[in-house]
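Every protein chain of the complex appears in place save one, which is left out.
For chain A:
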């Protein structure tokens, strides 16, 4: 019989520990060429991208687009392309819609994707009880009929953007039979879609492992395995890419982006995306004075902010339409003119000695240099006779105040619009009937209202441009800049930037 002394037990314990660590092989390097590891900037709360808060979270659309297909696809330049629908449109008087469903598409479990799946997904999205956050959009069409691969339906309330929404938030086709069989909880545990990648393993707040869908209608993806590591801390993402533990990462501080893209073995790409920084103006107090609103806009040196604070990573804008958007009009300029700002304020009886005073609210750390930007702007305002007090709040508070129309006279926010339509930028941000607007006046509503259901597309876009011009002339909002998304990756890879900001694995290949 062996004598088991305390010393021997401790020795065995230590040996076991060392063996275990060695057996684990401590894999700190990203895997081989068949695996793509992305240090991702957001967690995935839910696999169902058509309901709940996840449905309108732009940060996780890259994951949804990997697992599921949208009704209509979208190219990296925001242009629309066939997805599950190969063709779509309205009838001549726009009282009906028609959609052709791609034949030969299969779900990840091998069953066929049918027009019934498409109709079920559309009808489910339109039901208030399912919790689709943009249910009102989907409720605009219904009474669908299927004839072969073609679906027709009635237009209940005309929305010129309905097909654009089919490539946007919550516009995903889900498997009717499978979902009804497993239910919502079962779907969360084992989701299946028809997209280029299939869910292989998932650990909330840690990682998602995907396997290539060999039967994908768009061809088998470049990587056999894709791993999304949910690394929400920017410092840790920098460490992930710098150490080689991840192949790609995004949304790192611009200083780190400049440092790392120059490093051997790494490359970086920066692209203006469909996300803008802006200052909401609320129609109350000093902001009811047009001179004050315009002075506040003319006093801001947006070029200076982009160059000095954001290291050049940003595009100054004067309307809520970024250059890639359908209603972008480069002729609308507000311009940095501090002298004009002084004159405008003087006309209303304000000066540096007798400044107009109001509060400006901002987030801190939600977007790159958000608080620093507002600090700089307050400094610029002070020079012309505006004394603004900064209040920092969380984004949740912003939503609450905005919905209750209780924002401060000025409030910083960022607005995403991955389909680039004026309705989903200027429209939702400025029309008083939506809970997302801060400026609520009848003159503006009178100009926006008719555009909501305008059936002539040229006339509609021209109308929105005119609205944007009017808003700029009246100073109803202060657009600041279009954000630039930094992506760092190993130089052995090639990354196609996506203006929608979705870092989709299908846009990454070997160099």
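Just so it is clear, a residue touches a chain if its C-beta (ideal position, glycine included) is under 8 Å from a C-beta of that chain, and two chains touch if they have at least 3 such contacts; residues count from 1.
The working rule: contacts and distances are computed from a predicted model.
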UniProt lists the protein of the undisplayed chain, choosing from "Heme exporter protein B", "NADH-quinone oxidoreductase subunit F", "ABC transporter permease" or "3-oxoacid CoA-transferase subunit A", as "ABC transporter permease"
The one of A:290, A:307 or A:397 in touch with the missing chain is A:397
Of the candidates A:35, A:152 or A:375, the residue in contact with the absent chain is A:35
Given A:110, A:128, A:148 or A:330, the residue that touches the chain left out of view is A:128
Interface residues of chain A toward the undisplayed chain are 16-17, 19-29, 31, 35, 37, 39, 43, 45-46, 48, 51-54, 56, 128, 131, 133-137, 184-185, 188, 201, 203-207, 209, 225, 227, 229-233, 235-236, 239-240, 242-245, 393-397, 399-400, 402-404, 424, 428, 434-436
